[in-house]
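A protein chain is absent from this complex, but the other protein chains hold their places.
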Amino acid sequence: MYRGREGQWAWLLHRLSGLAILAYFLLHVVSISLIMFGEDVYMAVHHLYDLWPFRVGLILVTAGVVYHALNGLRIMVMDFTGRGVAYQRQMWYGVMALTLMATAYTTWVNIPRILGGY
Amino acid sequence: MAEQHIPLDTHTTPPMRVNVKILRFNPETDKKPHWETYPVEAQASDRVLDVLNYVKWYVEPTLTFRRSCGHGICGSDAMMIAGRNRLACKVLLRDVVKDGGTLTVEPIRGLKVEKDLLVDMDPFFDSYRAIMPYFINESPPPAGERIQSPAQADRMQHSSNCILCACCTTSCPIFWVNGSYLGPAAIVQAHRFIFDSRDEATNQRLNIMNQNTGVWRCRTAYNCTEACPRDIPITTIIEEVKRAVMYQQS
Amino acid sequence: MIRARTFTDARQQSHSNAELNWWIFMRISGLILVFLVLGHIYMTFIQVSESDATYTAVVAKLQNPAWKFYDWTILALTMLHGVNGARYSIEDYVRSRPNRAWVKTIFYTISAVIFTLGTVGLFSI
């Protein structure tokens, strides 16, 4: 592995998170659009989401989206301001910290739901 | 002079033992690259190039790599040292390996390995040529110099510092997987002319930069900036070019 | 100029702002999506449980044209943003030109189908 620094990992995570949420997004659209075939079809698939692996997966998707969104903002700041490039490293640590916090919060909220099967 | 800081004598740095682990490949005899390790006794202040020369001269004469100036000015000896692109003559041993440790040396990525640490540089120079890397001003020159303010000259200060060593381009993850990206080195060269107040081909160069193979391929991974032995703020330069293209088109 | 070896090369080299426009679009759409997508996730996954999105709940919510519009904007923007983002990856990682064309065609087709499906689904209620 090339020993790149923050920028390389920021980019790699951005790309992976983007592709991962795209994959989830495509599935999500398919499953939601089943709504046009009536309640039975829709709910049959929807119940799958109650299973805990799916819930954990959703937490990860949330983490991915939050990271991608915040890092996307970091990229825009870099693209349009000189300071953005100068402070890209610090901004990335900020992005990581906020992502962790958001993920922790989402997990915290969802643990009782997963445990309670709700 | 009493208050002056008299430096330590830096030439008597402690000796150290290192294992130099080199990714070797000779297409005439080998099917695929393989690692070879050479134990070497050296000084902490030795350059990695000194160590490679030592191995070549006294241990394994077939070891092949490029080098010339020995002090980071010619750009011959770009290689991947301890996982990062650098010039072998511009890193000191003490900065990349501990006494008794192992130092890995590999060829730079994304260009065809010809032998050991030596790669085919032609694609790299093809990209360079693609950006029209020469001053263009067809109006008849004055008798003396063309006037340029110090501030205007400063705009090129960083980008004109490039020695075409390829450390940057071959550290870029976008370049590794797909050689069609012109790469940071070519963009730095373009920047040098785009921001030269005397040059008249700014629009053509921006158009080249605006293509699918140009600046838009850069995903701001910063490996280039970290790798540049001339401390050129490459990502900043690429971003300046992106903006220049954007403003030109709007 | 890079020497044009094929017709596609030549066309790409003819002056085009396509990449610039997509680059700008990625930023603008991204900026909007921050609010839409994070809002959507907050409302459907954090504030309430995912399992609350039952058939009845969804139908009820979509009675409001404002939500329809909200959801469709997410659908459209994310679709364009995500598909273009994936195009970047395809152009980077799929090396041979013919393969690249194939992969892109298949990928665009699937995406278009899913986009239609989503749109129809959204407006069928």
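Labels for the chains are A, B and C, by order of writing; each one numbers its residues from 1.
Throughout what follows, contacts are C-beta pairs under 8 Å (C-beta built on N, C-alpha and C of every residue); 3 or more make two chains touch, one makes a residue touch a chain.
Definition applied: contacts and distances are computed from a predicted model.
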Protein that the absent chain corresponds to, by UniProt name, given "K+/H+ antiporter subunit F", "Peptide/nickel transport system permease protein", "Ectoine/hydroxyectoine ABC transporter ATP-binding protein EhuA" or "Succinate dehydrogenase flavoprotein subunit": "Succinate dehydrogenase flavoprotein subunit"
Visible contact partners (per top-of-document touch definition) of the missing chain: B
Residue of B:19, B:64, B:178 or B:202 in touch with the missing chain, whole complex considered: B:64
Those residues of chain B which, in the complete complex, touch the missing chain: 1, 4-7, 9-12, 26-29, 45, 47, 56-58, 61-62, 64-76, 90, 92, 114-115, 118, 121, 125, 129, 133-137, 141, 143-150, 152-153, 156-157, 160-164, 192-193, 196, 198-199, 231
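As a convention for this text, only the chains that are shown with their structure count from here on.
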A-C compared against B-C, more contacting pairs: A-C
Rounded Å distance between chain B and chain C, as computed from the means of their C-alpha atoms: 37
In chain A, residues with contacts to at least two other chains: 15, 75, 79
Contact footprint of chain A on chain C as seen in their complex: 27, 30-31, 33-34, 37-38, 41, 45-46, 49-51, 53-56, 58-59, 75, 78, 82-83, 85-86, 89, 110-111, 114-115, 117-118, 120-122, 124-125
Residues of chain B that touch chain C when the two form their complex: 126-127, 130, 132, 174, 177-178, 207-208, 210-214, 216-217, 219, 242, 245-246, 249
Chain B contact footprint on chain A (complex, rising order): 1-8, 10-12, 14-15, 75, 78-80, 82, 85-86, 88
